[in-house]
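My questions will all concern the structure given below.
With one protein chain removed, the remaining protein chains of the complex are shown where they sit.
By written order: A and B. Residues from 1 in each chain.
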Amino acid sequence: MMQRRPVCAIEDLPPGSMKLVQAGKFGVGVYNIEGAVYAIANYCSHEGAPLCAGYVVGTNEYAPEMPDQLRRVREGRIARCPWHNWEFDITTGVNLADPQKRVRTYEVDVSDGQVYLTA
Amino acid sequence: MIIDANVQPHFRYNAEIRKFLGPAHKLRSIPDVEQQWYQAPGGDYRQDLYGNGYPGSDPDTVASHLFTDGGASHAILNPLTRGNIADYLLNSRICAAVNDWLLTRWLEPDDSGRFLGTIRVNPEDVKGAVAEIERLAGHPKMVQVGVPLQSREPYGKPMFEPIWETAAAHNLPVAVHINGGNGVDHAPTFAGHAYTYPGYAAFMPLNSFVHLATLIIEGTFGRIPGLRFVFADGGYDILTPLIWRLDTFWMSMRDQTPWVDRYPSEYLRDHVRFCSSAFDGPTDAALAERWLDFSDKADLLMYGSGYPHWSTSAPDDVTAGLNAEQREKVLWRNASDLYSVTEGSLT
Partner (left out) sequence: MTTVEERADDFVAQDIAVTIVDTDVHPLPVSGEVLKSYAPAEWKDKLWPTGNAVSPVPHFYDTPDSYKTMSLRVDAAPPRGGVAGSDPEFAAKQLLVDAGVSIAMLEPMCDAQLPHAEHVLKATHNDWLADVWLGENNWHGRWRGAISVTAQDPHAAAREIERWAGHPYMAEVLMTPQTRGIPFGSPHFDPLYEAAARNNLPVATHLMGQTPFELIPIYPVGNPAHWHDFFASWPLLYVSHLMSLVFDGAFDRHPDLRIVFVEGGFTWAMPVMWRMDRIWQQRRGDLPHVRRKPSDYVREHVRFTTQPLEDVNVAMYREYLEMMDLGDCLMFSTDYPHWSYDSPEWAVRRFPADQRERIMRGNATALYGLPSTVKALPGEQPPAA
């Protein structure tokens, strides 16, 4: 059953950090990305790997005008699965390659300096 | 209706090509069309074609076999060249000589319009290949560009792209076929040379997958929407397992090649065709109908006899076990769509 539960003080979740909360079936990762908070399930839709144990990085988009045809974008917003490195946008839960393979997202808010997760 | 998408016409004798070479190359040495090391024991060609001139060298005989006996309405002639020889400029002259011979001996004299042709080019000479396509693309009977399967670099690599752009600009598919002759080549299998002829013949066409994979992953198909490749030696039996693998790893590798913006298998329908072969497909015809639907091969496959090779297959060999819709696609509809060929004439 979904419930709004306190996670931590916002000072304990600085930008660029993640807290793993024991909620849902596999846990939920709560992320602070440049001051905004997001939450995704700790479960990769591929083989069930602990998604939040992977690196948080950016990604590359196609930039035909560049000599290497790449542009680095979305730094700090992409969770790469610790196994097969599938890329998920933390802010939307959507897989960058195949939007049909998304990860579950959760409501998270900050109120009176406390981070709350609804999961 | 039957369109035969893969026939190799031959010179009457190896030196005949010299009639079509310019004076600067008349004294140059040129490989024979027969490959060293990997000829089929007993002869590369159908046994009944020996004894009356070089197999596949007489247009009337070929026409009789393909059209009268075989029931085809059109045949796409894709002649062999003489290998990836070191002098890439000479090699381009060989290609041009073969193209002029094809026009002179096969295409121009054929009032019935049943023979169609291939513009052979040498991928190692990019400028020369582009020029040769430009020279002959306007000829109504030239329906595709032809390159060897053998190459020291896979065809998705960027150095080849101007050739594919030119072919696509003229709406000409690019047919890849095992080359004749001998050149500077890598060993034919991933594990080195084959010690038996069957070891060579069974493996060689599978190399087409590496060309295909690079054409997708390098973004060549993505950048040239009208580009079509025909893998004319078959090798479509290995397509499903390996394209599944390419699809699977795309989820992991996307950020290294983000110009690939869809599953690799989604490029097949618009960009890839295969000619049938005697080595591809279930040995149990009862499996053929379902098997052909994996990876939508029914939309990708075109009947090609391979005449005059010893493995020449008849239409019924290729379509055994297929349902009516699959038969129609394989025997003529896929080729008709690709080459804009209809019964009786070119559109």
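Just so we're on the same page, a contact is a pair of C-beta atoms (placed from the backbone, for glycine too) under 8 Å apart; a residue touches a chain by one contact, two chains touch by 3 or more.
Nothing here was measured: the structure is a model prediction, and the numbers come from that model.
Peer 1: With the full complex in mind, choose from B:Q35, B:S151, B:N182 or B:S305 the residue touching the hidden chain.
Peer 2: B:S151
Peer 1: From the list B:T61, B:T214, B:N323 or B:T342, pick the residue that touches the absent chain.
Peer 2: Selected residue, touching the omitted chain: B:T214.
Peer 1: Taking the entire complex into account, which one of B:D44, B:D125 or B:D255 touches the absent chain?
Peer 2: Considering the complete complex, B:D255 is the one touching the chain left out.
Peer 1: Determine which one of B:M142, B:L246 or B:L322 touches the chain that has been left out.
Peer 2: Only one listed residue reaches the unshown chain, and that is B:L246.
Peer 1: Going by the touch rule given at the top, which residues of subunit A touch the chain that is not shown?
Peer 2: 46-50, 53-55, 57, 80, 82-85
Peer 1: Pick out the residues on subunit B that sit against the missing chain.
Peer 2: Counting over the whole complex, subunit B touches the hidden chain at residues 40-42, 149-157, 185-199, 201-204, 206-207, 209-211, 213-214, 216-218, 237-238, 240-253, 255-257, 278-283, 287, 290-291, 294, 311.
Rule of thumb we're sticking to: only the chains that are shown with their structure count from here on.
Peer 1: Compute the distance, rounded to whole Å, between the mean C-alpha positions of subunit A and subunit B.
Peer 2: Chain centres of subunit A and subunit B, defined by C-alpha means, are spaced 48 Å apart.
Peer 1: Touching subunit A in the complex: which residues of subunit B?
Peer 2: Interface residues on subunit B, with respect to subunit A: 250-252, 254-256, 258-259, 261, 263.
Peer 1: Across the complex, what residues on subunit A touch subunit B?
Peer 2: Per the stated touch rule, the residues are 46, 59-62, 64, 69-70, 84-87, 95-98, 101.
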